[in-house]
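Apart from one protein chain that is not included, each protein chain of the complex appears where it belongs.
Right after this comes subunit A.
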Amino acid sequence: MSGVETVFFIQHLVTSICQGLQTGDIACCARVRRAWNIAFTYELYWHQEVTDQKYKDWPLGDDWTIPQSFIPSLCRHKSSFSAVSANSPEFLSFLVHQSISTLTRLTSKNRFMNIPSVTKILENNVDSLEELTLIRVRRQDVFEFSRLVKGGMAPLKHLTRLTFYCVSTTNPLPTTMLDTLLTHLPLQLETLDAAVYEPTQRIPESEQAEAAALSIPARPYTALRSVKFDLNLLYCVKNHFLWFLRQCSNLKDLHLACTSFDSGILFATAQKLLENNGNPCDGSTGGLPYLESFSVSGGRWSDSVACLNAISSPLKFLSISQGSGPRMSQVLDMLHRHRGSLEVLTLNRVQGSNEEMRSVFQLFPRLRVYRTNTVYNNRANAPPLHLTIADLSPWACFQSLTILQIELVSKGDEQDQPPSLDPAALSLYPLARSETLQLYLHFSNLIALEWLQVTITDMAPSLEEESTASSITPAPPPYRRLGFEYSLESGLPILNSLKRLKTLTFGPPWTHPSAHDCRIRQQEIEWIEKHWPRLAQIRMAKGKSLKLDQVSQAELDLRAACLWLEERRPDFKLQYKMPFVELPEPTY
């Protein structure tokens, strides 16, 4: 066999050649000879991924339409669809009329996918669906879907993951539809994520209604491990939710989100579920004895306290994000029972004193992820929260440490030298103050750190300012002289030990637009490239009071330097984020 013939028999060589060809050229190659037809037809259709909502690689026209000849060809060559994201009328039409028995995931995020279409798709010999995601389900379709679920659709017999977000517009969503859904879910379901975005019909409080719900025959959702409910949904199905969670005896993960502040009833309901009270009507024992992960967001702290108090199983993961900002002391009081088990703690908008902040580290010896967004005391005459350098020493065990705001109170001790650094080493950092160096030293002990997010502000006035300050002159602004700026001069090389660091996040304090706590330039990035082998992300927060089109020189330097690193590390990205955005869940 000649070299010409041999090359076109090796598929990965054909793939390499096709990378330099347009689709039309590949189609022409498929017509050259039989052997080429096999190789190039594979290239023509194999890349037609059916997973991207914009049909990556599909030959879409400017109006997002698909050529008529493409669909039958795709059907012939694409023997299986493992995941489908249906977001256009044409594609929806295509799916409805095809036999796709191997479909395992179906997602729809826009209004084109209505439930009758979903039903048709599922009925077309789909018997392998494992994951169904329906976002923006319209009011008229909720009934249809609940009816389908109640009828025990055969295509849902393998469903293990259901995401169902309803959008109800002006007319209240009848709760009976959602009740039906909740009481007829597939028994093999493992994960449920449900939400209603709009206010729904208010449920009249009555003992009869509650009793009626509890008298529903048992339906053992013993496979369900994870439940996430938006509490508007809970508001709708309060009584049935009580019944529902009594069926989920093996639940490990419960997440309650409240988009309304009228959460009293809802959390009270949740409290009942969590309490170990059996239901004599169906013989269930109640409680969630295997619960490991609990999170609550939104609503009032006072309402969620009851829930937390009702949890008796040892939690590994706990997330609290409340609009009204509980006190740290309140939170910690309740978490004593979990001190031996808690590994991940997220506290957003929790107000606490220094002592309380410190106590977290002592209270939970197994804690490896601690995320907190402490809120300053809003009273004008209250002292700001701060931590001292010594407070940082217990943190060495953390893999991921996210601290959104630390204030270091400088006491003008420039004469003090950190004991761990000798004078020769100190001389390397002429611009750094001793507190800054101490901070670098403490962070350098966090050798397991994977994610670092620290915003540091310096509270002490300079000697110069102290001498010039007078009763007439306004007090200097509190945030200045930021030394922990990740520059080489300030002590970045001291963090040489953070070999596992993957994400570095920083940003200006949102309360002071001109402050900036980063000075990463080309030389810093080159140092990072050499000493932080796993760094894949630098995330920079834009100050809340900054206009998004304001770009400082420091930011320009950072951007330019990061481009250099991106060329060397394809997985590296510079990202921007707004402050106080819900942090993504770290991978454990």
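Methods note: contacts are C-beta pairs under 8 Å (C-beta built on N, C-alpha and C of every residue); 3 or more make two chains touch, one makes a residue touch a chain; residues count from 1.
Everything below uses one rule, namely that contacts and distances are computed from a predicted model.
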- UniProt lists the protein of the undisplayed chain, choosing from "Ribitol-5-phosphate transferase", "serine C-palmitoyltransferase", "E3 ubiquitin ligase complex SCF subunit" or "Auxin-responsive protein", as "E3 ubiquitin ligase complex SCF subunit"
- Query: Hey, which subunit A residues sit against the chain that's not shown?
  - Reply: 2-4, 6-7, 10, 13, 16-34, 36-37, 41, 44, 59, 67-70, 72-73, 76, 570-571
